[in-house]
Every structure is written in C-alpha cells, then in structure tokens.
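Only one protein chain is missing from this complex, and each of the others stays in its spot.
After this line comes chain A, so read on.
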Amino acid sequence: MTVAIIDYNSGNLHSAAKAMERAAQSLAHDAGQTVIVTSDPEVVRTADRVVLPGVGAFADCRAGLDAVPGMVEAMTEAVKGRGRPFLGICVGLQLLAERGLEHGVTEGLGWIRGEVDRITPNDPTLKIPHMGWNTLEIAREHPLLAGIPTGASGLHAYFVHSYHLKPADGIDLLATTDYGGTITAAVARENVAGTQFHPEKSQTLGLALLANFLKWHP
C-alpha cells in the first residue's frame, strides 16, 4: 500500500509525510502503508492513496501543480478514474474547488463545486489570517472524523488561512469552525476529502484524522 504525497514545490511536505508515517504506525491492523513524497506522476497514478498538501496563494499553488508535467492528469486518473482516497490539506483542499478568487480568478480542479473566497468575519476586530487553534463543529458524520471529540469542548485543529472554500452543495461540508461566522474546516465528496486546517500540525486531532484517512475505504 502506498500513500503518495504530491510534491509540487509548495512548502513543507516533510511534516505532512512524518505525521502520515506516525499515523500509519498507530494502525497495527492496517500496517504496511508506505508514505512516499513524490513529484513523479507515475507514482501518483498507481498510488493507493493520494495526499495534496499546499501552502501559499491559490494561484501559485495551481501554477506549481500545472508545472509538473502530467501531474493533474495522474491525480485525476488515480482519484476520479480508479477511486483512490484523496486528501487535500489547506490550499490542497482549496484547489478542489471550481475556482479561487485570491489575487484574481484561478481555475481549480472542480472536484468539489464551489468557490474559494476571502474570510470576512462579522467582527471587524478579528485578525486575518485566521491563525491558531480552533475547535470543529460537525456538519455531517464521516469516517474521517470518527472518534474525534468535536464541539466547544472538543479537540483543537491548527488553522492558518485567509481564504476558505464555500461548497455549492451543502452536503459536501463535513465540519466547520467559528471565526466571526462559519468557516469551512473539512469537506468530502465520494472518495475526495480535504481539511482547511493542518492535520500534520494539529497534534492529537491531526494524527487521529490522518489515521482515519488511512483506514478510509470510500
């Protein structure tokens, strides 16, 4: 079993890979998952699971992804063609949208209907980026969030972002967080999922979510 973490020159893949390895080690009954950081479309095409991290601006990340020849096609084949479980992290989630509105309009992958727009808290004193630890509210039960304490007294996830995906289909929303209004925290549709927060930086909650992803059989 291979988990491909897509390397398209977008920041810190090291911690995503290490956190995924740690999560894999916690799964005694589902062991033998090999985590590979790769920019090779062939590895992505044949992977059992695909992870798309991403930090920075939407347009830059999209350009970075397009700059790896054959990568979008390979992802599409693995995920849409072969039904492999997919996890987007932060801008990796945002890229699932139809379009991003950060510094102009940029086309996304269109795997989740909706747009990525700037956070506009109803309290003008709230700082942007939304940076730090926040709790999750479940919008829809999902295997990715199984066993994770949520709600005001639940575990915290680490966020750092100024934009978020607004799903056009409410059913795609898995979890939200509150920051002067409702912010998208996690989405999923069929075998495609994403988190706006950074599971690889979210300690207990993050490792639990990554373990859930490795066990997920959509």
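The rule we apply is simple: a contact is a pair of C-beta atoms (placed from the backbone, for glycine too) under 8 Å apart; a residue touches a chain by one contact, two chains touch by 3 or more; residues count from 1.
Here, contacts and distances are computed from a predicted model.
Would you mind picking the UniProt name of the chain not drawn here, from "Two-component system, OmpR family, response regulator", "Imidazole glycerol phosphate synthase subunit HisF", "Peptide ABC transporter permease" or "Sulphur transport domain-containing protein"?
For the chain not displayed, UniProt's protein name is "Imidazole glycerol phosphate synthase subunit HisF".
Using the touch definition up top, pick the residue from A:Arg22, A:Lys80 or A:His142 that touches the left-out chain.
Per the contact definition at the top, the residue touching the missing chain is A:Arg22.
Would you indicate which residue among A:Thr135, A:Thr176, A:Asn191 or A:Asn212 is in contact with the undisplayed chain?
Only one listed residue reaches the unshown chain, and that is A:Thr135.
Using the touch rule from the top, list residues of chain A that touch the missing partner.
11-12, 14-15, 18-19, 22, 55-57, 60, 91, 126-135, 152, 155-156, 158-162, 178-179, 198, 200-207
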